[in-house]
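Take a look at the structure below.
Only one protein chain is missing from this complex, and each of the others stays in its spot.
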Amino acid sequence: MAKIDRRDFLKIGAATTATAACPAFIDAMELQLGGKDFHQIRTYHARDRKPYLCTMCSYFDGGFTYAEAGEVLKTEGNPNHIATRGKFCSKGLASFFSASDPDRILNPLKRVGERGAGKWQEITWEEAIKEVAAKVSANLDNVDSIYLNEGGFKDSGVVRFMNTIGSHSIIRSRLQGIGTAPKQKALEQVTGAKFMLPDLEHTKYVLNFGANIMETAMPLAQRLTDGIVNNRLKLVTFDVRMSNTAGRSDEWLPVFPGSDGIIALAMANVIMQKGLADTNFISHWVNYTAEELAKKLEQFTPEMAEQASGVAAKTIINIAVEFAKSKPATVFSHNGLSWHKDGISSEEACLLLAAITGNIDNEGGVCLPRQFNVAEPQPAPKSTEKLTKTLYYRFPFEVKDGKRKVQILFNHMSNPVYSAPAASIWRELLQDAEQIPYIVDFSPFMSETSELADIILPDVVDVERDNVASSPTALWPWITMTIPNIEPLGKAQDVRMTLKQIIAAIDPSGAKGMQQYWDFSNTKQWVKDEITATEGTDKKTYKRLKSKGVWPNYGKIDPADRKILDKKGEPVLANYGTYKENGFATESGKMEFKSPSWNENRQLKDLKPNEFVFTTFKVAYQTLSMTSNLKYISEMYHSNPMWINKNIAKELGISDNSLVRVTTEVGYMVTKAFLTQGIHPQVVGMSTSVGRSAYGRVAQADPDAHTQFVRKGKEDPDIDDNLWWRDAGTNPNDIIPLAIDPESGIQTWNDIIVTISPAEPDDKYGDIQVDNAKHFAIYKQLLRRLKNEIS
Amino acid sequence: MQEEHEIRRSYGLQTAGSKGVAGRKRYAMVIDLRKCIGCRSCMVACKAEFGIPLGVWRTWVKEGDKGSYPNTRRIFMPRLCNHCDYPVCVRNCPTQATFKHKDGFVLQRYNRCIGCRTCMVACPYNARHLIPAKRTDKNLPTMVVDKCTFCIHRVKKGLVPACVQACVGGARIFGDMNDPNSEVAKLASKETLTVLKPELGTSPSVSYIGGDWELMDEPHSYTNRSKYMKEEFNTFKRNHKGDAFGDIVEGEPTMPQVGQNMVGFLNTIPHKAKGVYDAFVNFLFK
Partner (left out) sequence: MDESTITYNVFHHVAWGTTISVYFWLVGASAGSFVISSFGWVFGIKRYKPLALTASITAIFMLMLVPILLIWDLGKPLRFLYLMLPGYWHATGPMSWGTALIFSYPIAMIIYTYFVFKNNPFWAKTIGIISIILALSTHWYTGVVMELNPGRFLNHTALAPLLFLTGAFISGIGLLILILWVQNMIVAIKNRIEWTLIEEMAQYMMYGLVFDAFLLFLDFMQTLYGSNSEVMGHEVVLMGIFRFPYLWLEMVIGLIVPFFILVTPLKKFKAGIILAALLVAVGVYGMRVWWVMGGQYLQTFY
């Protein structure tokens, strides 16, 4: 048969698509990672590129948005961003879909009918602003009855609004509790800095305590894989279950919940005993001498650690020795370690390991954060914020208890009815118009919390928002910014503009002195002002940010090995040992450890055969709420069967994928069991982010769940027709009782005890039974116990 | 010698394999499984790049656990079209809709594709899918077969494929195998590369470093699905209007299975009829 060659069949094919119309040759050129973009078929013109700052999680990765014909069609990492190095995680890559999400709220909504009945009326912005401003004005003489629940990692103007009106009632749900509070407290105490950064790229050994780096810390994950292949590092992960990180570690050591601290201390003990410590570093930079430390650590024997954790003493010794002998080595820890009673001590124990081996702020060790502190536009109102420990958790209880009188609740970027512990209490409270007469939410999506609001003033979404931030995710400090590539869809409006209008309505003449802080023409101006106010920036910052998306410029990133190269093509080396000049930001200038300690959580120790410690964890593709209505994300992950050790499950008569009851002190839920070899026999686990009663058709896995408020921004026949999954998972937060650690103020999510049993005959998947009175009783108990400790 | 051999094995619209042929390119992807963290950024990047509808994928990441507590491990293995040097899909297509580009891409001409799915049956790697009747962007093709293009639209503009761009772990590496300085060529000479189903003689352009074949092979992936995934599988087969016209949902009572399958088939008729009608109206009036 005659050979047909490529050119011939282009001729043959009368109708050719653009794919086929690609030239038959490709110019010899080195392929680049990104930085430009083209539509696959429609056009071959380059798309409009604008800098983009992803705020789907706290890492604030820098990238670009690409738009075509007034629509953002893509986001991707900025290949020359010092931290991102061109990489966005799946959430970041899908984040632009929230703009065109057909279930998005595009108009101010006013509740009609009962709270939570799902009946809404569209109103104009003028009406909305007028109404909210009137409510605020009416309460200005009792301004502390105006509350804000702020969930953003960074203030988007709402805290400033509270400062402006002078209310002290600010709840910072993420900063005060939910996330990394114990870690921050420990770091602040020991190093004076709030964060730490393991230099995974250059290290030889990683001790990882309860951090799921590969799923929750993407900027670190990419450095970890580079280290794994280029540096052949050894990764040892302590986790109660086989997370992706644990499953890809050289060694996964399943630990009994809450025992990481004692393991770390035992290792430190071994290192001191065997003379493997860096005594030079200790004597210069630690508040104890090596001898003192050795003595203090003596009590924490590997046997004791074995007893508490179930990890063999021999293994602990071996790892301790390996770790101390590997230079450099690093330690990382996260929620798995710190979401327990006494998490701060455990965090300190981790740091101690790094300190006694001299792995502090060295190449391949535990580095101090490098970051710009993005400042508020100036002049700024005086901060009224008093960081009240645990207020977020206590808030609904205290209101119910009559201890707090709330007139208005502003809710911003937070979804307590879904994400908070004792979520059912939040639901009950927010439903009760007597307790909280007026609820304002800024959410662009109908979240479980927004459903209970009285008025929704829809914010713009990430890709439509002017923004600027910095995060300590690289060895060099950086700033990144978003310049929206599109106009906000529908009537969505940036919160800052909404607040500006509210302020203008409250203080029309400026006589109350409020207007001066809201004197910006638009949010672009606001961002410029923020940059100007930030220490370390200069006139060129904004310009460079605008074109390159990141500032400062440290060099080009080699796409092959992801090293930063200077103009001559030589690698740029980071500046280590930053503490050496001025010491640590502590009083003594040294690392200030408290006396090493570890308190066993006795409660966890006397588990009955059907009792387990309950852990909830995050998965790589979802954030708590923001991703749940993104179709490509929820398609990949939409359900969270409960992990349980296979052998134990058999003993309890639970078979794979059968229904189980998960019972806590306050109630039970019915979910599916996932039998696995990858979890500690005394632990059961469920992921968060799914199990939604609101948020949209995709999140609820129901293509017919049309909500009447929806004014379709853009129809998506794909969702109507092709959404194939029907299991939307279950959310455990209703049955998770309050469990606050007094010292860090954290909810000790990982200390919850549950009873597991096969489901009763009448149980249906997703059933939840919860007794709010019991929630309340637990709160009362807690109060008594913590009376003196809680501020 | 080599060349002769290659030419002999290239039927129809396949340009001869270009591996090692001077003056030709052979674009290839090496997937370093040591670096894959299972983040699925690649899957989202690919779907976003092409607006791929729900229920079909150009690339996906296989995932599995092995071992018994506490000696366990998790395995990830991204999959995509192999851009075979000897693609069965091209050989079997009746309308020349799919062809092999001389630089190593196996491509699809939507305008020629009649949606007969012969190529899907032919592909030993299940790398192809039929685009459902409805998708987000109405201007893009539907009801024709689609597959990974190795992002030729990006490559020709000097960019790596979207999934490579997005790969957080840096596990996906793309380049010209024939260029000894390319990253892929270096890896090919330094590391042990393996391909999927080498015995079929398709000569894939996608190769792996560090695969766990026993876990990831075709029958094993199927039989060792967790129960939950079996349930998902059935949900998918029930609800996704894949227009495959009568897929079998497993685990249902076997007796009426063929009957049920017929009912399923009949159920797709109105759906399909609407599609045909729409296409007709489109063809005539738009």
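Per-chain numbering from 1; labels A and B assigned in written order.
Following the convention adopted for this analysis, contacts are C-beta pairs under 8 Å (C-beta built on N, C-alpha and C of every residue); 3 or more make two chains touch, one makes a residue touch a chain.
Keep in mind that what you see is a predicted model, and the values were worked out from it rather than measured.
Only one residue in the set B:Arg26, B:Arg91 or B:Arg135 touches the chain that does not appear here, and it is B:Arg91. Across A:Thr357, A:Thr390 or A:Thr676, the single residue that touches the chain missing here is A:Thr676. When the omitted chain is restored, the residue from B:Lys25, B:Arg112, B:Arg154 or B:Arg172 that touches it is B:Arg112.
In the full complex, chain A contacts the hidden chain through residues 1, 12-14, 636, 646, 676-677. As for the chain not pictured, it touches chain B at residues 11-13, 57, 60-68, 72, 79, 88, 91-96, 112-118, 120-126, 129-131, 143-145, 197, 200-201, 214-215, 217-226, 228-229, 232-233, 236-237, 240, 242-248, 250-251, 254-255, 257-258, 261-262, 264-265, 272, 276, 279-280, 283.
By our rule, only the chains that are shown with their structure count from here on.
Mean C-alpha positions place chain A and chain B at a centre distance of 33 Å.
Considering their complex, residues 1, 3-6, 9, 12-13, 15-20, 22-27, 29-34, 36-42, 44, 73-74, 76-77, 86-90, 93-94, 96-97, 214-215, 218, 221-222, 224-226, 228-229, 242, 244-248, 252-254, 559-560, 562, 620-621, 631-633, 635-636, 639, 641, 645-647, 655-657, 672, 674-679, 681, 716-727 of chain A touch chain B. Of all residues in chain B, only 7, 10-13, 15, 25, 32, 34-41, 43-45, 47-50, 53-55, 65, 67-70, 72-76, 96, 99-103, 107-112, 132-136, 138-141, 149, 152-160, 164-171, 174-175, 183, 226-228, 230-232, 235-236, 239-241 touch chain A in the complex they form.
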